[in-house]
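Can you read through this structure? Questions will come right after.
Part of the complex only, each chain left as placed.
When the chains are written out, they are named A and B in that same order, and each has its own residue count from 1.
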Amino acid sequence: MPVDFLITKTELALAYRSVRQMTNRLCQSLTPEDCCIQSMPDASPTRWHLAHTTWFFQTFVLANLSTTSENANSFRYLFNSYYNAVGDQFPRDQRGLLSRPTVAEVYGYRDEVDDAMYDLLENVGNLSPDLVALIVLGINHEQQHQELMLTDIKHAFSINPLKPIFRDDLFELTSETFDTDPTEYSLTNPSNWYEFSEGVYSVGVPSEKVAETSFCFDNERPAQRVFSNGYRIAKRLVTNREFLEFVLDDGYRDSRLWLAQGWDIVQRANRQTPIYWQQSDGQWREFTLAGMQVLQPDRPVSHVSYFEADAFARWAGKRLPTEFEWEIACCERSAEGTNFCDWLIAEGLAIHPRAEASVSSLMGNLWQWSSSSYAAYPGFSPAPGAVGEYNGKFMCNQYVLRGGSVATSGNHVRATYRNFFPTDTRWQFTGIRLAE
Amino acid sequence: MPVDFLITKTELALAYRSVRQMTNRLCQSLTPEDCCIQSMPDASPTRWHLAHTTWFFQTFVLANLSTTSENANSFRYLFNSYYNAVGDQFPRDQRGLLSRPTVAEVYGYRDEVDDAMYDLLENVGNLSPDLVALIVLGINHEQQHQELMLTDIKHAFSINPLKPIFRDDLFELTSETFDTDPTEYSLTNPSNWYEFSEGVYSVGVPSEKVAETSFCFDNERPAQRVFSNGYRIAKRLVTNREFLEFVLDDGYRDSRLWLAQGWDIVQRANRQTPIYWQQSDGQWREFTLAGMQVLQPDRPVSHVSYFEADAFARWAGKRLPTEFEWEIACCERSAEGTNFCDWLIAEGLAIHPRAEASVSSLMGNLWQWSSSSYAAYPGFSPAPGAVGEYNGKFMCNQYVLRGGSVATSGNHVRATYRNFFPTDTRWQFTGIRLAE
């Protein structure tokens, strides 16, 4: 997996430093206690993210360089996520049962590995293309975990009756996304849909494109041609107002709207709303990283599962787009679709208002469920070595999400990026875009 | 869902009678005790199949005709499988906890409904197209359950230490499938592969075709165009001999070969072979409907899960075909691919040797896992009414199987038929066809 785009060693060092510092900044409002808890098997403690992203560089980049201390060596087992080729793993669902190493010790571990990396990036001679590729992968890997750190701590806080606040200077989405009459953006209005005609389209990242631009994951490649029927895709995401209509119309009580597995879960768990919604005193609220907040009707509905997205679409007489329909639309409308801004880097975590981006753009607000099961592109080949376990072995019983969310690193918000989660996932920043 | 192909009332009556009688004949070697047991939640007791297929006609065809007795009415709840629109269902995993109605009473119920159906088909005047469509659907539905009756009783018998024999005059597959040197049919020999070039192909059942031929399920329609890269697909199924090589090469111990979910199952359940294989005294055997039998190396390997099929393919340096690659191959090679014969009807259950069909044909031996997640074709619309719950609501977290098995009704063995099961399914007659 030699890197196939141009990056100077200086650029690489800068990117490394920037991402590592951003991770640390992300956690600055958390106590040691916050960093320890794991609220469900799918989520991980903050401390684990801090250590695992470091472990990645230690294991895949620095392994043969004798730069790691004995202390760090003892973490080889503790912070391996799922790389069987590297060795056994501490059970995923027990990550919250460990109090040691402490958070401070994990920061020490980060510093130790950073020092070795800086030494590599600044003092050592030329790096092999393979090593550069691994470093770039590690940087992108850590950016993915930055988003997970936010979704995991949000879930952990949500089950605490005290409803802690992660940061109150941070709004997950701007509050004034539509300053006009809701009827204006009604989906019964044809002008609120993009339309595409049938034909053979190319999707994914072509080889030449990689070379000239930047990093992509192995699952975005190779580019492939797909035949698409003509279709229409909504210009905006479904809003809380619309989803509340579905709730009040007994959408969660009508078996005909649901896939069989989804209906089974709805009944067993007695689901009645999206995960973070609560109603009290006649007021709908939702739990956010800024604590409990009044539900904003004109924001996009968030934290819905594939089952909820699919049921809503059926109720609305529409459907979810395939991942290719989404990508085609995104490529064709890139001028309109990419006016998000990268809050994580540019704004030091404080999200600024981004009126256009929040609802009307295709990317950067919420991940959007596609109707496509996560699968390899024809000709897919995983990266060689242990890091090749990264994407391929999950290509089963998961669905593709597209678009990136407010918590996604800016350089991950691209037309070809394929996120994926199981169908009952609700703790990610996931929304709904309709097609027909 | 009016039926969209020509069938006379006489033909309909004949088909109804034939299928209903075949179901009864299928069970003739079973004791009442055999008909009661449910060996796992996925399987159902024989008696339940006998009753549920009858319930279908009672509920969807005869419901408004006042032809059912009070007794039969009490079965409305007991034998509903999953039709929420019809009403609540007795819990699926508790079907084996019921001893009443007895098997004899269920046969009485069958007779009662048959009498009403014969009256409808022979004495009543013209049938509406909708009613004809429901009857045709019910006939095909019962044929599907005929196969499930065989796979379910096979599983139930397999866990009994006495290893009962369903029928010893019935061979699941002929024993002499290859009378030549195994090297002749080696997959390293290019002549054992079909090859297809890239292009846009049409798959599924087009409207005009339905009209002129016969029944198909809603999930086979509408026809759609797909873009396919060039590919090769094996002329034959993977054999026991080849799968045993995988086993002996520690295929079940090598995490790199497995999807993450599959690997998790292999480890937790300590899986080491296909479900019905056993080794004792240095001899490999497999459980069959004729009891324990010596494993035949040249028969196709059967009863493998999607995970096992996928791992084997990776071990062999190949992959599974998509469902469209399979269908394209099947349509192009129909002359070669359809020389199976319908043992269920023509042979009175006794399978005759079918040398060509058993391994070298595309259809009629074993269901073949495709790499395609089960999803709606673009433009899919479920049948109206309660029967519309049949296919659509399962389009999630299952994979498509193609080709039909030795236990499949002959008229279900067609190029467009889409069977589907979850990835860990092992008790169906499922095999492996490789692609590359």
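Please note the rule applied: a contact is a pair of C-beta atoms (placed from the backbone, for glycine too) under 8 Å apart; a residue touches a chain by one contact, two chains touch by 3 or more.
Every value quoted in this text rests on a predicted model; they were computed, and no experiment measured them.
With respect to copy number, the whole complex recorded in this structure file holds 4 identical protein chains, 2 of which are shown.
Here is the rule we go by: only the chains that are shown with their structure count from here on.
Chain B has its Cα centroid 38 Å from the Cα centroid of chain A. The residues of chain B lying in touch with chain A in their complex are 82, 84-85, 200, 224-227, 229, 255-256, 258-263, 306, 310, 371-373, 375-376, 378-379, 389, 393-397, 423.
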